[in-house]
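Heads up, one of the protein chains got dropped from this complex, but the rest are sitting where they should.
Chains here go by letter, A, B and C, matching the order in which they are written, and residues are numbered from 1 within each.
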Amino acid sequence: MTIPHIIEQVVFYFSAIMVVISGIMVIAQRNPVRGALALVLAFVFSAVLWILLESEFLALALIFVYVGAVMTLFLFVVMMLDMDIEPMKRNFVRYLPIGLFISVLVLAFMIYVVAPEHFGLSKYAKPLHASAAYSNVKELGHVLYTKFVYPFELAAVLLLVAMVSAISLALPVVRERKLQNPAEQVMVKREDRIRLVNVPSEKRID
Amino acid sequence: MIALSNYLILGAILFSLSIAGFVLNRRNVITLLMCVELMLLAVNMNFIAFSHYLNDIKGQVFVFFILTVAAAETAIGLAIVVLLYRNKKTIDVQELDSLKG
Amino acid sequence: MAETIRTLSLIIVLAPLLGAILAGLFGKVLGRKTSHRVTVLLMFVAFFAACWVWKLTVLDHGYLNSVLYIWGESGNFTFNIGFMIDQLTAWMMLLVTFVSLLVHIYSIGYMADDSGYQRFFSYVSLFTFSMLLLVTANNFLQLFIGWEGVGLVSYLLIGFWYTKEAAIFGSFKAFIVNRVGDFGFIIGIAAVMTYFGTLDYTTVFAKAPALAKAGTVLAVIPGAPWAVLTFICLALFIGAMGKSAQMPLHVWLPESMEGPTPISALIHAATMVTAGVFMVARLSPMFELSPTALSVVLVIGATGALFTGLVAFVQHDIKRVIAYSTLSQLGYMMAAMGVSAYAAGIFHLMMHGCFKALLFLAAGSVILGMHHEQDMRKMGGLRKYMPITYITFLIGALALSAIPPFAGYYSKDAIIEAVGAASNIPGSGYAYVCLVLGAFVTAFYIFRAFFLTFHGKERFSAEVKQHVKESPWVVWLPLVGLAIPSVFAGAILAYPLLYASPSWFGKSIFVAKGNNVLATLAEHYHGWFAYALHSVTTAPFWAAVIGIVSAWVLCLLVPSWRDVLVKRLSWIYFILVKKYGFDDFNQVVIAHGSKRFGEFCYRVADAKILDDWIINGSGRAVRFGASVVRRLQTGYLYHYVFVMILGLVVFVGWFELFETHSVLAEMLKSKYF
Partner (left out) sequence: MHFPLLSSLIWLPVIGGVITMMVGDDRRANVARWIAAIVAIIGLLLCIPLYANFSIHTSAMQFVEKITWIKAYGVNYSVGVDGISMPMIILTNITTLVVVFASWKTIRTKVAQYMAAFLIMQGMMNGVFAATDALLFYVFWEAMLIPIYLSIGIWGSSNRSYASIKFFMFTFFGSALMLIAILYLRIHTDSFAITSFYKLKMTMAVQIFVFIAFFLAFAVKVPMWPTHTWLPDAHTEAPAGGSVVLAALMLKMGVYGFLRFSLPIVPNACQHLYWFMIVLSLIAIVYIAYIAIAQTDMKRLIAYSSVAHMGFATLGCFMIYLIIQHTGNLKDAYMSLEGGMVQMLSHAFSTGALFVGIGILYDKLHTRMIGDLGGITAKMPVFASLMMLFAMANVGLPGTSGFVGEFMVILSAFQGSFWVAVIAATTVILSACYTLWMFKRVFFGGITNPQIETLTDIGFHDKVALGILAFMVLLIGIYPEVLLRVFHASVGHLLALAHVNKLP
């Protein structure tokens, strides 16, 4: 086993363990701020793994877009909403067995499927490293702007729509004008306008 | 040499972790959203691994689009959370039961 | 000549329709006077043309059978609208247009102060159109169209005064009872269509003997086959029973008297009710082939002739007396049909058309004079106030009672003798007795009415007395017009119509060889005068005389005997007043029963079981199920997620553990892995 291979394995296992640990932290943290930060950690180590898989562009995009923009957004929102953390802790232990059971079951199934006897080195040898002239960005860009140009455009539109809708959803409605509502005026009932008050008569002053 | 199955198993672990997160989390909606992100990460991991091992760039194209959609989803999801908080003064999942039949 | 007849027939049929349309749709624009002028003029045109056609067919032996237009065509079958003009048709057209013309004129006076004046004329013209359509038909379809058309106008006219409860009830009843007859009629037509493949008279008549010979049968009830011709004739005769008010479908006719009197004269005495008789005569080539059908016709006719006449004994309404008399006379005509004396039946139909219309119109004149009072108990002694009405009514009564030499004698006596001579037909003995007794009954009730109305004490109030006077000329002119044929027509027409060979009916009436009773009678006929003298030796004549005398005794001479009789024979009196219970039976059992049954169907079967239990019940079941399942919807996000994941686990687990050829396994084997 050559040195680079050992390094590669070390990097892989270290990053993988870190991803799993930070994943556990995401779901186990009571404080969402910490959870978000753990998620950031998971993203960063995932990016490392992706670079290992020679998809540099996506790895960087994950850092820039996810860590830089999306997770920041998360943190903004978490901090903006003034939540009290204490009552949220309850029942965690109560649901732990069922949660573990389910996730372990799913995990078992999945590992059964993707076990090394199906996807191991004997079946899929690691492909050769790309040459130094290889540019992942160029390669990806090439297919994106030719073969997948329509989905790409659609994705752009989708982002635009998402932006517009996010703004319109979160924008507080300010009632600037006082409008009449004729329907309401017509439908008005007696009870809405008149209140009969039983005023006690004054005592006679003798 | 790292086998393809290693990446896939890592994806599976991440995926079942996020499932556990869904089930265990009785707290706030934001954590749920983060679990979704984690789940997508697991999926992306599989895509990229396959792309690499099968030497097919399409897997990465898929991840690219998933990232796009995930970003959009997060933006809208958070906007809804904000709106929810503004209207209900809470984002506690246990108190959000207006869908109750 | 055929072309002329065709043109004339078109004029005859369409002129009244034009009148009806003008008076009906443009009545407001035309005004009252113009409306009646237009309709009367058009009616006169029709009458004139009918006379011409009569000359061309009866005297010059013209004949027409032509198709006007194809009404419809479907596969093997063709429906035509067309004319068949022969002698029978010509006579009927003459009668219809004649009576209709006079009734039009009469109505000018009778309806003078009615608000629905134009409407009335429109209806009467429409009626004439339908009736002419009926008699000129050359096929069953057109016959049925005319048949229903007259039914419709009859319905409209009985209910002419639509605010009067009795009138609208009468019209409703008339329509429904007629519809019962039409039910049989339409089945009969369907049978004709099925077995002959066409509805045209000539083809059907030509094929009928072959069908009778072939012995085709129709299994109405499995195991009891009927000869097809008998079935067809009886089914069609049910229609005739409805329209010609034969027992037991006669119940509508007395009620129809709620309509205006000219209508009673035109529709419910002279023309429409005789349509059934006309039909049987028209279809004589078919009836002749079915002795069973003829027997049924004879027995039903004779029964009606006697028993409906009896009911007239106890009626107080002058129009009802005449109505029951009409029922009785229709029975005579049908009885004539039953013994194949079609000519005698049609002859009586025509004579009856004249004198019964006369009686009705005279009664109408009385009613007009009495300011719409119809109860005979409030009349009496009208002779000196209304002389013309008195004389014409007397003529009508004598004609009806078959006193020679008035018209009724020649027709009615021929019928009774024909029935007596046709002893070979089952039921003819019974029929003969009924008809002879009927002669007494007829004379009695009509003279009872006559004496009560015109003789004896004046039983009306002083107020009425002040303005009782003879009716205006438009009213009495038609009376005179009808009185003339009531006196003379019988004597003149008896020979050429009944006994001559060939008669004025020519080939339009078919009588089978062995059935020709009129030919046997012809041997004894030696001129009208001798025939009149001969009457004193016959039973019917004396029966009629006894009838007149006893009416005189009971009404004028010793009225107290009447009460004695009522007391002694109280059960008969009760039966007669109840009209044999037909009305009550219909009302209670049929009308009420249907309504009850309908309500049961609606409330229990439809609304409760079908709609509430099954249909809304399934809705309720879903709602109940939903209320149970709804509890699963807790509203908590994590529950949904949990179920989702559980589902995923089960799904994946199923494929991995239990499916040997699982989808995943296949996938793993495929080229991608």
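Annotations
One rule holds for everything that comes next: a residue touches a chain if its C-beta (ideal position, glycine included) is under 8 Å from a C-beta of that chain, and two chains touch if they have at least 3 such contacts.
Owing to the predicted nature of the structure, the values given are computational and were not obtained by experimental measurement.
Contacts of the undrawn chain with the visible chains, over the full complex, involve C.
Only one of the listed residues, C:F175, C:F287, C:F505 or C:F541, touches the absent chain: C:F175. Within the complete assembly, C:V220 is the residue of C:M1, C:V220 or C:V564 that touches the hidden chain. Seen across the whole complex, the unshown chain contacts subunit C at 69-77, 141, 144-145, 147-149, 152, 155-156, 159, 162-163, 165, 168-169, 171-172, 175-176, 179-180, 182-183, 186-187, 189-191, 193-194, 218-220, 594-595, 597-599, 601-603, 605-606, 610-611, 614-615.
The rule is short, and it goes like this: only the chains that are shown with their structure count from here on.
Taken as a contact graph, with one node per protein chain and an edge wherever two chains touch, the assembly is complete, since every chain touches every other chain. Taking each chain's centre as the mean of its C-alpha atoms, the one that lies farthest from the centre of subunit B is C.
Chain pairs B-C and A-C differ in how many C-beta pairs they share in contact, with the greater number at B-C. In whole angstrom, the spacing between the mean C-alpha positions of subunit A and subunit B is 6.
Centre-to-centre separation of subunit B and subunit C, using mean CA positions: 89 Å. With centres taken as mean Cα positions, subunit C sits 90 Å from subunit A. Across the assembly, subunit B contributes 19, 23, 25-26, 54 as residues in contact with two or more other chains. In subunit A, 98, 102, 106, 118-119, 123 are the positions where the chain touches two or more neighbouring chains simultaneously. Interface of subunit A with subunit B (complex): residues 5, 8-9, 12, 16, 19-20, 23-24, 26-27, 30, 32, 35-36, 39, 42-43, 46, 49-50, 52-55, 57-58, 61-62, 65-66, 69-70, 73-74, 77-78, 80-81, 83, 87-92, 95-96, 98-100, 102-104, 106-107, 110-111, 114-116, 118-121, 123-127, 136, 139-140, 143-144, 148, 151, 155, 158-159, 161-163, 165-167, 169-170, 172. The part of subunit B that touches subunit A in the complex is made up of residues 1-21, 23-28, 30-31, 33-35, 37-38, 41, 44-45, 48-49, 51-55, 57-58, 60-61, 63-65, 67-76, 78-83, 85-86, 91-92.
Interface of subunit C with subunit B (complex): residues 630-638, 641-642, 645, 672.
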